[in-house]
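Contents: one structure, followed by commentary.
The other protein chains are all here in position, but one chain of the complex has been omitted.
First chain written, first letter: the chains are A, B, C, D and E, and each begins at residue 1.
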Amino acid sequence: MKFQTDLATLKKGDRVDHFLMIRRSELKQTKANKPFVSLELGDKSVSLPANLWDNFNSILSELTVGAVVQVEGVIEEYQNSPQLKIENIKLPKPSENISAEFFLPRSKRNFEEMKHEFYESISETENGYLKKLLNSLFDDKSFEKFSKAPAGKQWHHAYIHGLLEHTLEIIKICKLMATFHEEINKDLLVAGAMLHDYGKMEELVFDSAFDYSDKGKLLGHIVLASLKVNEAIIEIPEFPEELKNQLLHLILSHQGKLENASPVVPRTLEAIALYHADELSAQTNAYKSAIASDVNAQSDWTKYISLISTQLYKKEILNQ
Amino acid sequence: MKFQTDLATLKKGDRVDHFLMIRRSELKQTKANKPFVSLELGDKSVSLPANLWDNFNSILSELTVGAVVQVEGVIEEYQNSPQLKIENIKLPKPSENISAEFFLPRSKRNFEEMKHEFYESISETENGYLKKLLNSLFDDKSFEKFSKAPAGKQWHHAYIHGLLEHTLEIIKICKLMATFHEEINKDLLVAGAMLHDYGKMEELVFDSAFDYSDKGKLLGHIVLASLKVNEAIIEIPEFPEELKNQLLHLILSHQGKLENASPVVPRTLEAIALYHADELSAQTNAYKSAIASDVNAQSDWTKYISLISTQLYKKEILNQ
Amino acid sequence: MKFQTDLATLKKGDRVDHFLMIRRSELKQTKANKPFVSLELGDKSVSLPANLWDNFNSILSELTVGAVVQVEGVIEEYQNSPQLKIENIKLPKPSENISAEFFLPRSKRNFEEMKHEFYESISETENGYLKKLLNSLFDDKSFEKFSKAPAGKQWHHAYIHGLLEHTLEIIKICKLMATFHEEINKDLLVAGAMLHDYGKMEELVFDSAFDYSDKGKLLGHIVLASLKVNEAIIEIPEFPEELKNQLLHLILSHQGKLENASPVVPRTLEAIALYHADELSAQTNAYKSAIASDVNAQSDWTKYISLISTQLYKKEILNQ
Amino acid sequence: MKFQTDLATLKKGDRVDHFLMIRRSELKQTKANKPFVSLELGDKSVSLPANLWDNFNSILSELTVGAVVQVEGVIEEYQNSPQLKIENIKLPKPSENISAEFFLPRSKRNFEEMKHEFYESISETENGYLKKLLNSLFDDKSFEKFSKAPAGKQWHHAYIHGLLEHTLEIIKICKLMATFHEEINKDLLVAGAMLHDYGKMEELVFDSAFDYSDKGKLLGHIVLASLKVNEAIIEIPEFPEELKNQLLHLILSHQGKLENASPVVPRTLEAIALYHADELSAQTNAYKSAIASDVNAQSDWTKYISLISTQLYKKEILNQ
Amino acid sequence: MKFQTDLATLKKGDRVDHFLMIRRSELKQTKANKPFVSLELGDKSVSLPANLWDNFNSILSELTVGAVVQVEGVIEEYQNSPQLKIENIKLPKPSENISAEFFLPRSKRNFEEMKHEFYESISETENGYLKKLLNSLFDDKSFEKFSKAPAGKQWHHAYIHGLLEHTLEIIKICKLMATFHEEINKDLLVAGAMLHDYGKMEELVFDSAFDYSDKGKLLGHIVLASLKVNEAIIEIPEFPEELKNQLLHLILSHQGKLENASPVVPRTLEAIALYHADELSAQTNAYKSAIASDVNAQSDWTKYISLISTQLYKKEILNQ
Partner (left out) sequence: MKFQTDLATLKKGDRVDHFLMIRRSELKQTKANKPFVSLELGDKSVSLPANLWDNFNSILSELTVGAVVQVEGVIEEYQNSPQLKIENIKLPKPSENISAEFFLPRSKRNFEEMKHEFYESISETENGYLKKLLNSLFDDKSFEKFSKAPAGKQWHHAYIHGLLEHTLEIIKICKLMATFHEEINKDLLVAGAMLHDYGKMEELVFDSAFDYSDKGKLLGHIVLASLKVNEAIIEIPEFPEELKNQLLHLILSHQGKLENASPVVPRTLEAIALYHADELSAQTNAYKSAIASDVNAQSDWTKYISLISTQLYKKEILNQ
């Protein structure tokens, strides 16, 4: 696929000749009963609304969420927000080999650097059983899927490689906590950090738009991770029962409270540290994203965010 | 072991010459600094308080919770409640072959009848995969443990065979619900009923006094059941993924709410029916037990029960 | 009224010549300031949206919710959902004798069978005072109203005869519970089951569209039932005070928790059984209805249901 | 009964020759197995602990809560708190005609003044139906019981005439609110104030020690009042249905929230005013009592009060 | 500014030639892509919707919320609600000297009377330190701002002088409470009443449309008041530490519960009285306003009010 400028950098009046992913697609009708297609189109940088007023019958059935289309048009403004005026729309030729992945938001961190950090943490593990377990659960194929996954559908680290970025933050926080408290079993805590969201790669689908899988909604990522870890432990001879129980406890309790969908509350020193390290990484990232993506440009406050029942303040302090 | 009258049937002044299980044992001291042992001793019918004032040094270390002792003495009354005055206490001879199980409270239902009902339900299952799975999870050895377990430490069906009795009640309620709604998948719902508390046999210890196991406190019976069911399904060729997910969903969601330690809420028709069938069986049994075991003999009201934040009313209506 | 095919069985392109009830009626305006009427029209099987673009001034004042109109037109599709294109609309002639009741959703169970079951339960009552009370509260006139009522406005058994169907389910569940526990006073429990929602026939209006009455919003069906039962008991000589209090307690506590609008929590064995039997019947019916009526045809999941804060899973398991 | 000094005014070393009511009575045993009776004895001013070490067998069965005994002894101090050393105890002769009521705590306000204020409010009522209803519900016999009742077992206005004192406070607050808002129906609001706790005279027993009645625990004072008001309204010809519903709504909603045991929340202007007027009167009285009766004499803070999950501050500000 | 009739008194067909404040202003587009301005215009009596279809480009940038415009047109009806048809719109000439304040809703009470009542309460204060403090915090300049402020953005006393009106109600309620309980320190309680919402004048902006200030959202009116009172106390020589702490406690705890944003709960007699007096004044006013401003004219019930999760009943009882 040839190079194309990020949509987010274009301004009112700029021309568009882009491959874009369909993020939303609805057949609507004007009050005069004339049908039209209301779309949201985007690349990895941003998504814009666009309406298709005519001549869409031949491709209507292809305009599904997650599909990629080739669009010519121009950037306009509507109610202070940019929108895309479509002049021509068509499907890419198969020969153009368009990958959906190209259009998904992704981590700003360098992937190879993150991968290196992650495997280094495995190699630092002194407990032989845990090391074997981590190497098994993060073999090449599993790591490929794990490392591609977002950490959530929307709230925090909701981008390709987001789960890996999030996991690395927690690992670093946990290692810092271990310097404060020698009573912490560092190997166990770091292994728990690595595996706590392992079930997210099954709970979410992230080939095109991010969403929950059926399995994810029926079982949840906490139990999905526990089943996988249990299966892997069965394959490791003489894996200590005590170690297994405490590791599974870390995964099960890492959301800290029953009402957060953890079936048990943290009952070990490592479990309480993991829970709060996860919260610290997740919520800080989420607030940063909410502030960065806020569309309310005129105001120092974001729009009301129902998940946290408040607005956030965007004004930066100049260091003086 | 020779026959002995149930403790619950004895009255003030009656002689005791019984094997009894120690339910509580504490070394205390009178204000005058004289040590004594405060005990609770019982058979399967009831437990009574008793103090050991003298000559206990030689057997003190054996007076642990769950141990069985041979006691001679007499029933007295103290503050309107019966207590046991110990005149002689000794350890049973190994040759007497005392089984702790004899002293545990047990279901009033006939065990063979319950077992028959249970296996009949398995044999009625039409879905071949579920039938295989049930036969595997309830093979002779597993059923022996499952059928012996109580359904709880204290609150409901807290007696030997209680889990089986509770499971049978739910099965019947679920079958009745299936007659109301043809949309219910009866095989799936009944299998869910049979397996919903399967993890209790690992979560609880019930060889002597009932308590939670370490594993039970760290993982919880819901996840313990899920791990076991998952392991058994792996052994059944071509077990359908969809069936597995819906069955695991029944187990995971059967406590109905996140704050009740279910990691997912009920999201299928069978799941909502199972949740409320479980509640109906459990709470009705629990209230019956709380009323039956209340010691507040003078009053029409039980003592305040903190688990349900209320007293219960004991007065029976005469049918007229 | 002549026979007419159920609306739910018609497909795109089918002609309509039907009497239909108005379920929603709003005067709107196009952006070009042209007024039109936005309607929802239905029979007992389903409701469809329809717009009236012209010539409605003469009948506008009659287009009120609950009124019945005669419509000619055709079934169309709009955004994947069926809608009704109106070609002609008029009011029925008085001589046509249209009953609003014909257009309301109704129980699928046979009414005479349900009525028979219900009175059989009364006749089985052994307690003479309760039997007298039930016969008084369910005399012909009261039973006619009671048996016609839905059990709710929307959530469960929300159709004509729904309250009767719901009550019969609970009666059966309660009788099953009485087979488990001889401590249950079966007459009292069954009488409580029969009367627990007696106030719903005053709390709801169900002559045309279902809604709450003023009295229902100010007093609630629990208190409305208590007032009626109290009035009836006053008329029965020597009705035992104890029996009255326990029966009223069943009605008052049947929603189980203060936050569910029960002014007292269940404090008797019968009360706890009734509460959970009610939940079991109500929630299972509600989930079935929510799944059956979901319009999200493309997906295995219903739309998000705010009352239960979740989506439901619709995929059926094939028995294999 | 001859005059006797209030117990609360006696100091360490003072002689006692008093009729006193038994507030608590328990048969206990010393560690040396010697039985004794642990009592709490009081007049209307205060209650003190006292132990009966010997010679109590002949009167033991009479030492029940609420009974009155004649005691000779002396005031002592034990752990910074006064207690009563009993030298002689006996039952009063029937000829002494001891009334239990004499020993109960009572309002400090003048009863005749309160009664006058109360009937004046009835006579000010302009709405004829409400006036009839109030005169019926507060006829001589009912007023005698109503005016004697406490407003609670322990928390607020928990003394003889407390319900009347509390009701008068609310009436005054409501009349003040009516001066702020002409939209308030003053007659309706004041009638609601008078009747809101009418059920307390059945919910509580207050002949000797204050406690809940069986009926009170099964039905609650809110429903008890509603039943009585409904019965009285039936006797008044043409009492308007609308007025009845709004008046019952005031009673039912006066605890403001479902979780406070109101089966409906306030939905009228009068209902919201009554709810908060009740809270203001009740909580202020409760905090005053909690501070006044605190035994923690050394500290500026009361002991922790679990009902409000806090301690209260007792230090008074001197006006300067 | 010349006299103009209140908008609220105009009916369908009446001519308009008014200065009006813009309460909402959005640039929209018809489905045919034609832009128009959707406005809400009002005076102090009411606000009406209005659309501007043409010729607005020259003044578009001035049509901001809070601005005042001069409008000619006519009152029309749309969906049973009045709206304003604009025939001509222009900006006022600077010479016309239009004050935004004129267009804000304001208290119906006479301002001078309220001011007099307020200062009378200060002059009645006997405690010299409190009197000095009140005179300092309510000097002419501060009182001008304080007395102009509304007590809230929307819910209660949300109009110019609303904070003063609300404060006076609480003062009267508190003085009534002091007649019930001599233990109340009246000077302290009344000073607390006067200052409890002192921070509202910084938390809110009320020059044109009412809203929260940045500072208000970051610190809240409770802390803003505490900072100001603390600053003023520092300037008063020998202000007693104890008095300062109890006064600040009244301000901090006046919302009664942590979840209401009070950082401490009421722990003194005055604090509990102030909390409930505030609730009584605020909620009664809020319900009155919600009923008065309800637009649902056909119904006896207001629309659903999400803040209190219910509808309110509007039907008045005729005194008979």
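In the analysis below, contacts are C-beta pairs under 8 Å (C-beta built on N, C-alpha and C of every residue); 3 or more make two chains touch, one makes a residue touch a chain.
Note that the structure is predicted; figures quoted are calculated from it, not measured.
**Student:** Considering the complete complex, which visible chains touch the unshown chain?
**Tutor:** A, B, D, E
**Student:** With the full complex in mind, choose from A:7, A:39 or A:277 the residue touching the hidden chain.
**Tutor:** Considering the complete complex, A:277 is the one touching the chain left out.
**Student:** Given the full complex, what residues of subunit E touch the hidden partner chain?
**Tutor:** So the residues of subunit E touching the missing chain come out as 214-215, 217-220, 222-223, 226-227, 230-231, 234, 245-246, 248-249, 252, 258-264, 267.
**Student:** For subunit D, which residues lie in contact with the unshown chain of the complex?
**Tutor:** Considering the whole complex, subunit D reaches the absent chain at 30-32, 78-80, 300-301, 311, 313, 315.
**Student:** By the contact definition given up top, give the residues of subunit B that touch the hidden chain.
**Tutor:** Residues 26-29, 31-32, 214, 217-218 of subunit B touch the chain absent from view.
Going forward, only the chains that are shown with their structure count from here on.
**Student:** Which chain has its C-alpha centroid farthest away from the centroid of subunit B?
**Tutor:** Checked the centroid distances; the maximum from subunit B is E.
**Student:** With respect to inter-chain C-beta contacts, which pair, A-E or B-C, contains the greater number?
**Tutor:** B-C
**Student:** Approximately how many whole Å separate the CA-defined centres of subunit A and subunit C?
**Tutor:** Computed value for the inter-centroid distance: 44 Å.
**Student:** When the centre of a chain is set as the mean of its C-alpha atoms, what distance in Å lies between subunit D and subunit E?
**Tutor:** 40
**Student:** Can you list the subunit B residues in contact with two or more other chains?
**Tutor:** If we look for residues of subunit B contacting two or more partner chains, we find 246, 249, 267, 311, 313, 315.
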